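Below is a slice of the complex: some chains, not all, each in place.
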Amino acid sequence: MRIAVFRKAHFNAAHRLYNADWTPEKNLEVFGPCSNPNYHGHNYELEVKVAGEVDPVTGFLIDLKILKQIIKEEVEDRFDHKNFNLDTPYFKEKNPTSENICVLIHDLLSKRLGSEFELTVRLWETPRNYVEYPA
Amino acid sequence: MRIAVFRKAHFNAAHRLYNADWTPEKNLEVFGPCSNPNYHGHNYELEVKVAGEVDPVTGFLIDLKILKQIIKEEVEDRFDHKNFNLDTPYFKEKNPTSENICVLIHDLLSKRLGSEFELTVRLWETPRNYVEYPA
């Protein structure tokens, strides 16, 4: 009886899109206003999907209180009200696109969940754009 | 030309999470406020996905009037404004978690749809938590 549970969370952060190997002109050409040196920001909405087997004793796939706490520690405490480029070491050398943030969140959560769970992460940068990993 | 159609429905119900083999203290420890003996409740939102082939004569995968009627008979008439623990025989012996309710709805609808259709059910317990079966 393989099933999936989904849990939503959110955080607010600033970022800019930027490749340090490029000139400012090249950054502006590729990333447009997203490369504004003074940053801009988003209300990121996160949806975590966990797939696995239901425990017949509890009727739970996973205790959502535990999943909620892991998301709080690994995602919200780390990124909420932060600047991805300046405040998070991982993005000192990597461009904080939605794609890269989504993969990082997947990796952070995977390390905390047991291997009996399969994890998929969706990240909304705006209500009109979002990414999913793995596809 | 394999395609899927989705139809939404909803119902309001009361429940409590509870394992009859456990003490009240153990139930409270595992299920927290969800084990309140006086029940609490939800606006359950349901999304039924039916996958199959399009009929070239109608351009329909399935007539949504028929799907809507099956959902009404099997889900809404059975669960709307009911108490899962007290009013539905299936949950006299089973914990009415979202996972278990979702699997039951999947089984009830599958019996009514022809075998040419593949069925997936999503059930929202709150706007922030939902389950999907099969995953």
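Letters are used for the chains, namely A and B, taken in the order the chains are written, and counting of residues starts over at 1 for each.
Following the convention adopted for this analysis, a residue touches a chain if its C-beta (ideal position, glycine included) is under 8 Å from a C-beta of that chain, and two chains touch if they have at least 3 such contacts.
Worth saying up front: this structure is predicted, and the values here are computed from it rather than measured.
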item: Homomeric assembly size (copies in this file), of which only 2 appear in place; value: 6
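Criterion: only the chains that are shown with their structure count from here on.
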item: Distance from the mean Cα position of chain B to that of chain A, given in whole angstrom; value: 29
item: Touch list for chain B against partner chain A, complex; value: 17, 19, 30, 32, 94-100, 102-103, 127-135
item: Complex interface listing, chain A residues touching chain B; value: 1-8, 49, 51-52, 54, 57-61, 63-65, 118
